[in-house]
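One structure is given here, and the rest of the page talks about it.
Our next item is chain A:
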Amino acid sequence: MPEAKLVLQGVKKSFGENPVLCGIDLSIARGDMICLIGASGSGKSTLLRCINQLEPIDEGTILLDGQDISEPGIDLAPVRRRIGIVFQSYNLFPHMSALDNVVLAPRRVLHEASEALHARAAALFDRFGLAPHMAKYPDQLSGGQQQRVAVIRALAMQPEIMLFDEITAALDPELVGEVLNLLRQLRGEGMTMLLATHEMGFAREVADRVCFMDGGVIVEEGPPKEIFAAPKHVRTQAFLGAVLR
Partner candidate 1 sequence: MNRRQAYEAAQRRRSLTVAALSTGGVLAGLILLVPLAPGWPAVKASFFDATVFAETFPTLLQAFLIDVMIFAWSVPLILALGLAIALARGARAPALFPLRIFGAVYVDVFRGVPVVLTIYLIGFGVPGLGLSRPWNSPYIWGTVALVLTYSAYVAEVLRSGIESVHASQRNAAICLGLSEGDTLRYVILPQAIRRVVPANMNMLVALQKDVALLSFIGPVEILRQAGIYKSLLANFTPYVVAAVIFLLVTVPATRYADYLLNRDRNARS
Partner candidate 2 sequence: MRKRLMVSVLTAMLASGVAAAQSCHEGKTLTAGKLTIATGNPAFYPWVIDDAPESGEGFEAAVAYALAAEMGIARDDVVWTRTSFDQAIQPGAKDFDLNMQQFSITEQRDQVVDFSIPYYTAPMAVLVRGIDGLVPEMETLKGLKWGVVASTTALPVVLQTIAPEESPLVYDDNINTVEAMKAGQIDAALFDLPTALYLAAVVLEGGQVLGQFAPEQSDNPDHFGALMTEGNPLKECVDTALATLKENGTLAAIEAEWLQEATGVPLIR
């Protein structure tokens, strides 16, 4: 059993009176790719945002390499730079070129020297087939290209784990493929990843494990073959029945 990279224990979160996460336990090993599936509002996005501390959790602990990162009051910046996240809306900085989007954080946070940094960024663009678009501004790129730049931007910080929050949900269907290919490539390179996704086929193909969430809990988790072929839980069956019909 590989060492656990990220461990969630009894994580709870409510927005006001409204409980969103009701006790999540999850363990992610180094190099794992975990897919979170479930209906909208089941708590997938909130879970991702809690892991990177955009939303503080109410109860439970989140351990990154054994360190409790959910402890109130700790400096979050060093934690966040170890956890990359990409959102459904790409959130590129519109006033910067693609390259500047990518190098900003390494320059300001990691204090990397400009020449080495630019070389590294150029290599990233090259690796994911975006070298021709480096100098373009976000509004000159297609949605798929923007989302890939957003992934590169997160990768440039050299995170130890990547979170993806339905990153293909806002894309036109013909653009989904290029983003999923990028994820496949990342998996091939051994990145530890946690995805919230509606792409069931993709989850089935590449995930190490699939977690089905409903009502703020992980109802069922297991290898994709088991979850998709023989879901045990009745709610999982209902959900998959509806989406795979």
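We take it that a contact is a pair of C-beta atoms (placed from the backbone, for glycine too) under 8 Å apart; a residue touches a chain by one contact, two chains touch by 3 or more; residues count from 1.
If you want to know what made the cut, all candidates are chains of the complex that A comes from, given by their letters.
All values derive from a computational prediction rather than experimental measurement.
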Candidate touching chain A in this complex, from 1 or 2: 1
Partner candidate 1, residues of chain A touching it in the complex: 52, 54, 77-78, 80-81, 84-85, 87, 89, 91-95, 104-105, 108-109, 137, 139-140, 153-154, 157
